[in-house]
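Taking it in order: structure first as structure tokens, then the write-up.
Of the protein chains in this complex, one is absent; all others appear in place.
Letters A, B and C mark the chains as written, and numbering starts fresh at 1 in each.
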Amino acid sequence: MDIGFIGLGDMGSAIAANLLKAGHRVRVWNRTPERAQPLVAAGAQVVATPADAFAGDAVLSMLADDAAVRDVVDAALLEAAPRDIVHVNMATISVALAAQLTREHAERGLHYVAAPVLGRPDAARAAKLTIVAAGASVAIDRVQPLLDAVGQKTWRIGALPQQANVMKLAANFMLASAVETLGEAAALLAGHGVGMRDFLDVVTGGPFPGPVYSGYGAMIAERRYEPALFKARLGLKDVRLALAAADEVSAPMPVASVVRDSLIEAVAHGDGERDFAVLGRVAARRAGQTAGDA
Amino acid sequence: MDIGFIGLGDMGSAIAANLLKAGHRVRVWNRTPERAQPLVAAGAQVVATPADAFAGDAVLSMLADDAAVRDVVDAALLEAAPRDIVHVNMATISVALAAQLTREHAERGLHYVAAPVLGRPDAARAAKLTIVAAGASVAIDRVQPLLDAVGQKTWRIGALPQQANVMKLAANFMLASAVETLGEAAALLAGHGVGMRDFLDVVTGGPFPGPVYSGYGAMIAERRYEPALFKARLGLKDVRLALAAADEVSAPMPVASVVRDSLIEAVAHGDGERDFAVLGRVAARRAGQTAGDA
Amino acid sequence: MDIGFIGLGDMGSAIAANLLKAGHRVRVWNRTPERAQPLVAAGAQVVATPADAFAGDAVLSMLADDAAVRDVVDAALLEAAPRDIVHVNMATISVALAAQLTREHAERGLHYVAAPVLGRPDAARAAKLTIVAAGASVAIDRVQPLLDAVGQKTWRIGALPQQANVMKLAANFMLASAVETLGEAAALLAGHGVGMRDFLDVVTGGPFPGPVYSGYGAMIAERRYEPALFKARLGLKDVRLALAAADEVSAPMPVASVVRDSLIEAVAHGDGERDFAVLGRVAARRAGQTAGDA
Partner (left out) sequence: MDIGFIGLGDMGSAIAANLLKAGHRVRVWNRTPERAQPLVAAGAQVVATPADAFAGDAVLSMLADDAAVRDVVDAALLEAAPRDIVHVNMATISVALAAQLTREHAERGLHYVAAPVLGRPDAARAAKLTIVAAGASVAIDRVQPLLDAVGQKTWRIGALPQQANVMKLAANFMLASAVETLGEAAALLAGHGVGMRDFLDVVTGGPFPGPVYSGYGAMIAERRYEPALFKARLGLKDVRLALAAADEVSAPMPVASVVRDSLIEAVAHGDGERDFAVLGRVAARRAGQTAGDA
């Protein structure tokens, strides 16, 4: 297919590379054009403006947040876009913005698909992302070959694009809650002289298998918060979005509120760019368990 | 070995049966003696008083809560116990009581081992419990054959018996937090018309594998709270104990506080004897999502 | 002075009336012009557009929320405004918008003063508002006669206009917390059969005098939520703004998070247009104390 790709961060670059590998013709755009260079060797065409990328059969975008999306995908861009193009937005954005973009695309005869992903850059490079897609089936059908080229599975979970964003935010909320919970458990255990590693062995070998508990648990046990696989600042962003999405439908989420407060505290103490696992440091600091901490 | 067993609820009966199966001589006592009958056929000797059971090489107890333990294991019982006996307390009790029992046993030359278990009655019947043991190594060594007969693995996590209770409470706190989190996520999703089952497929197939998320998640998705595998009332008891243990060492646990409040709300609405998964009902009720609920 | 006034809700109308009474020449504008009629008899001149009102020596605005302000006070309006005019914004808006409006005014040589008020419509009618003003002293000096005509006291609390909004939001947070606290106390008391009125007598006669505890306390005691002096929906708006303002400076506010969740629950149950005191109903419902409730 003849497609555009907007936003070449770690995730976007890896996804675009897989699209090229699958034989698609890809025009790429990024705010800082240097990030596009590695893709040129793989066959990408670097274009000068987002509008140049927003053309062809479809365009995928992977931008940082609402502000970045709004900055690029404005009225002018959409007006200039070819009728019938499918825009696949893979970013984790607010439900409100997703709903608004859906309207703005529809008004101009454009198709909008939300397709946020679960998985980190290594999964993106291996084309093993889990994709959560929502939007009109006919639109998703058209871009399914693209999604197949970058992920191991696409879940279609609704006709309203924003529903995919809701699901992504719910998943990230679960992640945030799990890390906060590990942090609180660690403070309880430390206070009683019980080893966090022993605890992790017991629970990950039993009721809580999987990478979240073993991975973040180990970081908390070792008080190791770098390199940041998922930055606290970005985790806070997503918890804010989950709370806003819940507020829209009048669903209180008290654990999300607690996690938001804890992440704000992490940022207040200069840990915003460190890994999410700093929630363990927040819990330890509250308990006065600061000896030995970096 | 020549042992006693006190407390024949679902868990205790299953454990005692496995001890008999392993060839140990077991004297059993239960407040309501009828519960002992099935074990007689397997070779158990029913005794008339707890003191009769608290004899031989070792005694295991599996009682409901602090009050039940305190009721049975009193000063008179301990005074009458044979010096050097090892008491293995498998119940989920408070850290404070565990510490006190440790002292009371030591003062009389008795050995106290805390060995709470992870696993439900089916795991107990299959001798596949995960055992978290703490206490003097020499005492645990002596009862290790007993623990091997009832569990698949014994984790030794400290010299102070109460440390095993702390770990058990931390594990149950994680469970409670996971169920509350699922409930809040379900309310968010429902508000936006996203299917909880789709969500569970995505997250249990990815970052959150394991029986907790799939099992409780399904109950929440189906608004099915019976039969109760883990009653809300007992979950509340354990969260209370976790908070008390954390308070002892001045560790705030805000998520545990939230879960405690939610479980109290479940009990207030008559759901105390239903499964823990009623945390999903609490979250739905708060969000005004009550249509279709039983 | 020759002034404009934008926004003739209950508060705005009362304030504008007092400005007329004090002898100022007032051009008034409101989205629904009928609201302006009562002021015409008092000497107001009704104008056709916000720009017509945004003229003269100063303009006061009292609009509902960020969206209403942003809708009226746009770039075109500011471009057309006479240089050196002082704009006094009395609305309770976000700190972020206040900061942005400050910049937008300054860039065009206009003066921006934030002057949110404490007090209800009856206080506004009696010219007894408490005014919290912030901005450049020279600008406040110029409009002080106007503020004197509508309030009993003006507190000047900073050079940055947004600081007045922060203070107003902090005050409304205190109000929200007090009402939530009364609601929780009422549930505790009711559960034990203690009369809420007795309790109010004791505490308002002692440590907690003043209208907040006696007024909202009585509404909670009587389960009377109408007429709404301060709607739950608007209370929620202000708590959201307080949390956003705190997030900007990385200050966690866990009680504000709790109150936000409770107000969302009130809205979910259809009580958004009722008085703030419905926080008492939320607390009672959580405790299963619903008998006798309307």
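As a convention for this text, contacts are C-beta pairs under 8 Å (C-beta built on N, C-alpha and C of every residue); 3 or more make two chains touch, one makes a residue touch a chain.
What you see is a predicted model; the values in this text were computed from it and never measured.
**Q** Kindly state which of the options B:198, B:238 or B:265 is in contact with the chain not pictured.
**A** Reading the full complex, the residue touching the unseen chain is B:265.
**Q** Out of C:115, C:140, C:178 or C:221, point to the residue that touches the absent chain in the complete complex.
**A** C:178
**Q** Since one chain isn't shown, list which residues of subunit B touch it in the complete complex.
**A** Contact residues on subunit B toward the absent chain are 240, 246-247, 250-254, 257-258, 260-262, 264-265, 267-268.
**Q** Contacts of subunit A with the missing chain: which residues?
**A** 254, 261, 265, 268-270, 286-288
**Q** Go through subunit C and note every residue touching the omitted chain.
**A** Counting over the whole complex, subunit C touches the hidden chain at residues 95, 118-119, 130, 132, 153, 155, 157-158, 160, 162-163, 166-167, 169-171, 173-175, 177-178, 180-182, 184-185, 187-195, 198-199, 201-203, 205-212, 242, 245-246, 248-256, 258-259, 261-262, 283, 286-289.
As a working rule, only the chains that are shown with their structure count from here on.
**Q** Can you give the whole-Å distance between the Cα centres of subunit A and subunit C?
**A** 37
**Q** Please tell me the distance, in whole Å, between the geometric centres of subunit B and subunit C computed from their C-alpha atoms.
**A** Taking the mean C-alpha position of each chain, the two centres sit 52 Å apart.
**Q** Among the residues of subunit A, pick out those that touch two or more other chains and give their numbers.
**A** Each of 246, 250-254, 258, 261-262 in subunit A touches at least two other chains.
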